[in-house]
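Let me give you the structure first, and then I'll get to my questions.
Only one protein chain is missing from this complex, and each of the others stays in its spot.
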Amino acid sequence: MMNQEEIKKSLWVFHLNTGSCNGCDIEIVASSNPRYDIERFGTKIVGTPRHADALLITGPVTREMEKKAKRVYEQVPEPKLVISVGNCGNTGGVFYESYNLEGPIDKVFPVDVYVPGCPPRPEAIIDGLKEAWKILEGEEDEG
Amino acid sequence: MSEEGFEFSVGPVHPALKEPVRVKCKVEGEKVKDADFELSQVHRGIEWAGTKRNPVQILYLSERICGICNICHTLAFSRAVENIAGIETPKRAEYIRTLTAELERIHSHILWAGVAANELGFDSVMQYTWKTREKILDVIEHMTGNRITKAMITIGGARRDVTKEREEKIREGIEYYRKAYDKLENILLQDKTIKARTKEIGVLTEKEALETCAVGPTARASGVGKDVRKTEEYGAYQDLEIEPITPDMYHGEVNGDVYDRIACRVLEIKQSLDIIEDCLNMMPSGDIKYEENIPKLLSEVQGAEGEGIGRHEAPRGEVIHHVKLVGEETPESWRVRAPTYNNLLSWIPMLKSEQIADIPIIAASIDPCMSCANRAVVKDGTALEKKRLRELSRKKTKELKEELGDV
Partner (left out) sequence: MKVDEIIEKFEDKDGLRNIEKRVRGRRVWLTVDRENFKDFVEEVYEIQEDAHFSVCAGTDLGESVELIYYFSLNFRERHGEIYLGIRVILPKDDLKIQTITGVVKGAQISEREIQEMLDVEVEGTPDVRRLFLDEDFPEETYPWRRDEKGPDKIAKDFHEGDENE
């Protein structure tokens, strides 16, 4: 359980859609609405990757989005994290066989946190962000 | 900015729409001269994957075509298969399907209202609408177990029943929305700045709507009354007298602009609340599935031969699935046509002669769902980067608000 004093810096995230069905994307946006309110932790969904600390990536990476996503990844300054949200990004989900997909996200980027679900609830996404904090602030999670 | 034309493109990664799409526009000064779009970022090969699975597995695949309108795809697919195999769905199941579809319609329209407000720069409206939307997600979760992907529909019926407890929760939700409706209507349709930003912007005339074969609220806002719920006999709709909602029901005229599209969607929320209440009051008793045993159902469906069409009125328009079965384990062909597919062409007449700052709201007004359209432009002039377009749109709202003396 993290106390508020433990959060030293705020985590800004950039949301990147590499071909998902939108379910995960609307749950990410829903996590910033008044009921779940990730802004009380200082987390913001920013409009440009250059301001972000972490990338929230959804979707199985389609052939075209692979190149664009790589460019976005390069624009995020170090230290950076990749959080893979949703089953499609984690393992391919129902799209495990296709002619236009490059693979689950970890075939394209080094993933730090996986958030499972189809789509994951906003509470699960907040839990994923918590893991991301821990990594960035130097505490390794053994669990 | 030079006075000669130049092209710029927005996307595919941009903070405006939640999905990747590239819109290309040719501009001269501040006005758009021509527009084009590039899809292909979300093509996942769904129809191909469908031909390698059996019909029950395809149900789970079709749900994930789109997260926002997933009932429509499963419903259209089930209807197509039931059409071919001659399966009769029990009456109670039809009512449950209709109920879930209307719950989804309310959720989708409120979501869209928040996104549109965000494009215009009304962040507080976006937070209000998305907070209001949480209630319908609670109702959906109580009924189906999940907020977004509902998995309520199976071939020949519905998977879960509406028990007394669930019925109470749904009625509670209807009460809540009837009270919240007036405030929503006031914010979205009576606000001076929203009217100034959306009236006479992005006009699609009736002729253009018919030529580009637009569907859904995009077509209805231009006066073309296409609505599958009126013309096809399915679900509970055949017992109710559904009329397609056109903007003259709200303010007496049909202009085909962005304001009219907002009006159509807000009125449809009210219509859906009435339909849900009617479904609950008129719900017949009986079975909810044609066949409980899945392997038996599967063998019956796989023995059928022929082709069929399943249609449904999704929140964005007409959804069609065409299925061809040849008596084997997997279908020979499965074709999905989502409503955004038809509505995309209407971007071109809408964007011509509009200002650059209006591009985000016009593009969002057809409620595009790229993941539906893509199952299987502003070219870069560097002067305008991706974020800048949204900033321009929000700046215009701010200036208008000051002009109108709005606080």
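As written, the chain order gives the labels A and B, with residue 1 at the start of each chain.
In this section, contacts are C-beta pairs under 8 Å (C-beta built on N, C-alpha and C of every residue); 3 or more make two chains touch, one makes a residue touch a chain.
Being a predicted model, the structure only gives us computed values, none of them experimental.
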* Structure fact -> Per the whole complex, from A:54, A:72, A:85 or A:101 the residue touching the absent chain is A:101
* Give the residue, chosen from B:88, B:175 or B:332, that touches the chain omitted from the document. => B:332
* Asked: Which residue numbers on chain B touch the omitted chain?
  -> 39-41, 43, 45, 47-48, 83, 210-215, 224-226, 228, 230-233, 238, 241, 307, 309, 318, 320, 322, 324, 332-333, 335, 337, 341-342, 344-345, 374, 376
* List the residues of chain A that touch the chain left out of this view. => 63-64, 91-92, 96-104
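Just so it is clear, only the chains that are shown with their structure count from here on.
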* Distance between chain centroids, defined by C-alpha means - chain A, chain B (Å) -> 26
* Structure fact -> In their shared complex, chain A is touched by residues of chain B numbered 12-13, 15, 18-20, 40-46, 48-49, 52, 60-61, 64-68, 70, 111, 127, 130-131, 134, 147-149, 369, 371, 376, 387, 390
* Touch list for chain A against partner chain B, complex -> 15-27, 29-30, 33-35, 47-48, 59-60, 62, 64-65, 68-69, 72, 88, 93-95, 97-101, 118-119, 121
